[in-house]
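Contents: one structure, followed by commentary.
Every protein chain but one is kept in place in this view of the complex.
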Amino acid sequence: MATGSVEDTNRRDFIVIAAQAFAGVGAAVALWPFIQQMNPDASTQALASIEVDLSPVKEGQAITVSWRGKPVFVRHRTGQEVQAAKEVKLADLVDRSARNDALPESAPATDPNRTKKGKESWIVLVGICTHLGCIPKGQSLNDSRGDYGGWFCPCHGSHYDTAGRIRRGPAPRNLEVPTYEFVSDSKIKIG
Amino acid sequence: MAGHESTYQPKSRFERWLDERLPIARMMHAQFVDFPTPRNINYLWTTGGMLSFFLGVQILTGIVLAMHYLPSAHDAFSSVEAIRRDVNYGWLIRNLHAVGASMFFLAVYIHIARGLYYGSYKAPREVLWILGVIILLLMMATAFMGYSLPWGQMSFWAVTVITNLFSSIDSIVPGLGTRIVQWLWGGFSVSGTTLTRFYSLHYVLPFAIVGVVVLHIWALHTVGQNNPTGLEIKTKSDSVPMSPHAVMKDLFGLAVFMVLFTWFVFFLPDYLGHADNFIEANPLSTPPHIVPEWYFLPYYAILRAIPNKLLGVIAMFSSIILLCFVPWLDTSRVRSTKYRPLYKWFFWLFILTVIALGYLGSKPPEGLYVFWARIFTAYYFIHLLLVLPIVGVIETPTPLPRSISEAVLAGAGGPVSVGAASAPEKR
Partner (left out) sequence: MTPRFAWRGAPSVGSVFGALWLALAAPVSAAEDAHPEIHRQHWSFGGVLGHYDDAQLQRGFKVYTEVCARCHGIRRLAFRNLAQPGGPSFPEAAVKSLAATYQVDAEPNEEGKVGQRPATLADNIPPPHRNEQEARFALNGALPPDLSLITRARAAEEATPFYRVPDRMLRDVLTAYQESGADYVYAYLLGYKEPPPNIKLADFMNYNVAFPGHQTAMPNPFLGGDGMVKYDDNTPATLDNYARDVTAFLAWAADPKLEERKRMGILVVAYIVLTALLLGLAKRRIWRDAH
């Protein structure tokens, strides 16, 4: 039985190394499907975007839709609500960032930065309080809207204004504006 | 183990430090690098490595499938469809698992046939052999329960038929068999309750298999591997180190087997299964022919060959339990069938019997099929209970070579003049 240097020569042999390399690369590539299978599957991906028909939502009304497992507030604001949102000075805001997924973080939290151009009566917000994740009240007609006419989180008392911006309370950030677009005059696609 | 001195030399400070606290590297070196392996073992000896590999594949693919599978009667079938259609590479992982089970059994049957042919069960390897039979039983239980999980027609009805077998105990102790069956079912018929407990057991048994495999390898390394001559390793020239020689041979054998495996996984994923299992389980409709997976067909044939229900069940289980006694049933003084000219015929007849029983198990139990199933069942037991003891005593074996090296150098299995061959042997 050959030992020592003769065996070492065998081990350094090109063909042996090539064979081991092929086997090794094959094994590594074979690992990929096992990792990828944990990513969202096709049926989940299909619900990554949803379309919402806005025609039944009259002025002053609001609906909540489920998107990627999260509640999304869609409110058809009245003229007064829009005006109130526009009049707020940036300096008075707790969180000055627009928190709009379509805009960079540095964009200021003006009302136009939280809505779509030409569709400023519509506001679309992820309905999860930025404090500890409760769902703020304000969607139903009988709900309290807090002191700023927007939404009020009953868990720890965060008040959001008509543009969904945090005004008082423990929440650190404005309600998130998800990626969405108007695919027609009365229909939006979220996500 | 196997009486060889450890030649492990820790190379770095870390290795020395670890060696003083947990000599695992030393053990690995002694058992899997330096271990003397008979130089003449052929490719049938690569099945052991294949089996370890496939156990790993089944566990890995199984754990991943369990991330998506829903073990309820209502959702099981649909969840498997979701895996086939929507989960990223779900179709691939599912095919690996389903085909992997078949490959696992194919390898184990070749492994067992190798053991039977070369007398690998004979002293001092009896415990090794019995551990192997235990592994086979655990594999069968695991596979049976695993097959129920997709909750197709065949899954459901195979479970119904096989669990109902225990009711045959009623003919020994009235009422006991039925109670046992209801205990297995968790109800008065096979239902989602049965499914969930099968899922739990199917998930856990493979780890029991891992444990018994560790014992199996331990027992193997204690006595050393057998080889085609049946002779023990006597001198250094009889053996080669496990690494790289045997390891490389194992890898090559595995790669060839993987060609077969991947051929089925990618091009024939449902070939080894049954069309009826693509129909969701319906407790109110029995398929015209209930058949188990191919690897259970021989036992199924034996079960149905015996007209009495209880005796059929006993025969079926005996056909495997009897294997445990083979080391004592076989009276031959010679290990390897290579040197047993009379037994050789019976061995191949036994193989033919098992294959024939497999074929007959897939056929409806009618007419000529029943007749031949009975003939072959009879021979199966005759072989184990009569042929093994009797032929071992009456036959005259051919002369054995003096050593493994002699057998190898002679370029033949038989005894030859020692100075015969000098050219390097191709393997």
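Going by the order they are written in, the chains are A and B; count residues from 1 in each one.
The working rule: a contact is a pair of C-beta atoms (placed from the backbone, for glycine too) under 8 Å apart; a residue touches a chain by one contact, two chains touch by 3 or more.
In this text the structure is predicted, and so the values were computed from the model without any measurement.
Of the candidate positions B:Phe35, B:Phe54, B:Phe104 or B:Tyr117, contact with the unshown chain belongs to B:Tyr117.
From the set B:Met140, B:Ile279 or B:Ile306, the residue in touch with the chain omitted from the display is B:Ile279, counting the whole complex. Residue B:Val240 is the one among B:Ala30, B:Leu195, B:Leu220 or B:Val240 that touches the chain missing from this view. By the touch rule set out above, chain A reaches the unshown chain at residues 1-2, 6, 10, 13, 15-16, 18-20, 22-23, 26, 42-43, 46-47, 50-51. Touch with the hidden chain on the side of chain B covers residues 39-40, 42, 44, 78, 81, 84-85, 91-92, 95, 114, 117-118, 228, 240, 244-245, 248-249, 251-252, 255-256, 258-259, 262-271, 275-276, 278-279, 288, 337-338, 344-345, 348, 352, 359, 408, 411-414, 424-427.
In this text, only the chains that are shown with their structure count from here on.
Inter-chain spacing, taken between the CA centroids of chain A and chain B, is 52 Å.
Those residues of chain B that touch chain A in the complex are listed here as 60, 64, 67-68, 82, 85-90, 92-93, 236-237, 239-241, 244, 248, 251, 255. Within the complex formed with chain B, the residues of chain A that make contact are 1, 7, 10-11, 16, 19, 23, 33-34, 36-39, 41-44.
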